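Please read the structure below before turning to the comments.
Note that one protein chain of the assembly has been removed; the remaining protein chains are unaltered in position.
Let's turn to chain A:
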Amino acid sequence: MSLQFMITVTLNGLTLAALYFIVASGFSLIFGLMRTVNMAHGSLYMIGAYVGFAVFDSLYASNATADYAWYVGLLAGVAAAAVAGVVMQVVFLGWMQGQELRQALVTIGLSIIIADQLLAHFGGNPFQFFAPDALFGPTPVPVIGRYSTFRLFQIGLALAVGVGLWLLLNKTRLGIMVRAGVDDRQMLAACGVNVPLIAVATFALGAGLAGLGGVVGATAQPVALGVDVKFLLTSLVVVIVGGMGSIGGTAIGAILIGVAEQWGQALFPTYSVILTFAIMVAVLAVRPQGLLGRTGR
């Protein structure tokens, strides 16, 4: 096995991990504050990808707007997913706060409806964004020669999301409120904080991150119906491995799963799918709360 091969596979793993982190951090954020297991998180990813692509496609068709089509599509995808998340929280989930099973069932129902609606409006053909010129093509990388610029950008974006979330949670008043809400929602309310409003803001942010992942993922690889299930499942595995509600844990979980998936495909393609779940089972056996998860309430 050559060094080039090893670095390339690892880089592939890290870029996949970057995408997983962006999506799963939104899932983890929502779970952390509201204990909502949002089974429609993959649907929010798809809404981001589909709505973003619809906007991108119409702009890309014209020479005048093609240059910034991707960026506008990205914003549109994030906004569409965030709005969908706010609607979900306000209309369905907010008034069944604390009833986790009911919320899980409602979000499963929503995910089925959303998948059908996307099929009805956008059709079932796979599609892919074209990366903007600045992110298109290869970038020279030592040892392996060159590597996809967009995939490197993915890693940078995940780092930016991670740092941004850390700053938001640790350096802002909203972040203090979110963390206090994770600890004790009722006591936070008794401190005069409008907890449902914080919940809506958190849901918008978490859903927006799913939408961001949708556009980025659909630029790296073609997207078709069914990715919602894949990304929901991956988000679940990542946060279970890393620890529910912990951003640092989500990053570690995403790296573990992303890198393991790529190495698995490189070394034993037939059984690579099992590897992800083997990691999950191993973590659950040794640390049921996840690698960086906290025990207790």
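Here, a residue touches a chain if its C-beta (ideal position, glycine included) is under 8 Å from a C-beta of that chain, and two chains touch if they have at least 3 such contacts; residues count from 1.
Simple rule for what comes next: contacts and distances are computed from a predicted model.
Missing chain, UniProt protein name, picked from "Phosphonate C-P lyase system protein PhnH", "Protocatechuate 3,4-dioxygenase alpha subunit", "Stage V sporulation protein AD" or "ATP-binding cassette domain-containing protein": "ATP-binding cassette domain-containing protein". When you scan A:A61, A:L119, A:M187 or A:L233 for touch with the missing chain, the hit is A:M187. Of the listed residues A:R35, A:R179 or A:R287, the one in contact with the hidden chain in the full complex is A:R179. Take chain A: the residues that touch the chain left off the picture are 173, 176-177, 179-180, 182-184, 186-195.
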